[in-house]
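Quick one: structure below, then a few questions.
Yeah, one chain of the complex is gone here, protein chain that is, but the others are all in their spots.
Up next, subunit A:
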Amino acid sequence: MESQAGNGPRRATGADPVWARAWRELIYALVTPLMAVIGLVYAVVVALSVVSSAGVVGLPLLALGVPAARGLGAANRRLARALAGVRVADPAPFRSGPGLADRLVAALSDLPGWRAVIHGLVRLPAAVLAFAVAAGLWGGGLALLGCPLWWRSAALPVLSSYGWPGAVPTSAVGAVLLLAAPWGVHLALAPERLLARTLLGPPPGETRTRRLERARAMAVDGAATELRRIERDLHDGTAARLVTLAMRLGMALEELEHADRPERPARARTLVEDAHRDAKETLVELRDLIRGIHPPALGEGLETALTTLAARSPVPVRFDADLPERPAPAIEAIAYFCAAELLANVAKHSGARRAVLGVRASDGLLTLLVRDDGDGGAAMDAGSGLRGLAGRVAPVDGTIDVHSPPGGPTVVTVELPLHV
């Protein structure tokens, strides 16, 4: 029997009662010829417009017909999803430019539309097969099972000539057919499922395009978030400190203007000392901020930068590096920020006593690993730093894997290509 794993709307446990699936698939098998006929008629209409599209009427008709086939495809997809347990993603929505010519071109080259039309053209045999098997097993089974009720009638003289000894085994055959029906129908639906999966989902290639589109959106969001963070750091940190510094110097100036009184110069001195301290603290903050924008240590290579990062962590970090090949600068920057964010998480949230930072380059992949002995329970929730990291690595086809059971330990693995 065909394995259903991966294509059915299975509960996590896979404990879908057989009879529930049987009912759904029976309904599907009975409805499907109707949908197939509708699809065939539609496909024929579209085909006719192709034939006549040399004329003025055919082309616009075709341009309307192809994208509209998406509606049929969507109905079939929903039906297959709900009743036949086929999980297919929706194709990207129809898009076209504003002009009439743009619309025409977009409509005529609309891949999901064409695929829905083809689905309508080729599905009839599969639908008939499913219907026949369903009708035969369920209908025939029921009929035979109930034969003691009707064998006396004149419908089947052969049967009635055997009398009860003939009717009972016939009834038993009916029961067997009914018991076999759920599996039989499921099997007979295999071609239907195959067609739905190949023709009703997004066309091949679109999946990667969409993934990249999503990654791009995340990258743009990430950049905006990053700018906001920098702006906030400048505003709440550096600017506030500079205002305070200027205020202290202003107060010192006022004291010096009245330097005739003996206590004034002393007060001015205190104020200048405070301002001096403010200036130095502002410089430290500014340095941290600059490091957050682009770590200068990266100029020396990822290993040096990560060594510094590990040494700065308040939680003791063991650092292992195996970098025979230097990654592209963009990859180094992403890896560095991932490491910085992950170590910051360790220090802030994990309650860990020690951590390991590992980085390795092999087979064209840069693998970054951060492990800590903390409380675990880290998750890729919306708004979490980990989600932000996913946004950072996605544009270069990187992946991030978080393993953090409650009670720990937490292991986060980031994989990036060595070169973009």
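Here is the rule we use: a contact is a pair of C-beta atoms (placed from the backbone, for glycine too) under 8 Å apart; a residue touches a chain by one contact, two chains touch by 3 or more; residues count from 1.
Assume contacts and distances are computed from a predicted model.
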Inset, instruction - Have a look at "Carbohydrate ABC transporter permease", "Monovalent cation/H+ antiporter subunit B", "Stage 0 sporulation protein KD" or "DNA-binding response regulator" and point out the UniProt protein name belonging to the hidden chain. - result: "DNA-binding response regulator"
Legend entry - Selected from A:Met251, A:Ala321 or A:Val411 as touching the chain missing from the view: A:Met251
Inset, instruction - With the full complex in mind, choose from A:Arg21, A:Arg70 or A:Arg241 the residue touching the hidden chain. - result: A:Arg241
Legend entry - Residues from subunit A at the interface with the omitted partner, ascending: 232, 235-237, 239-244, 246-251, 253-254, 278
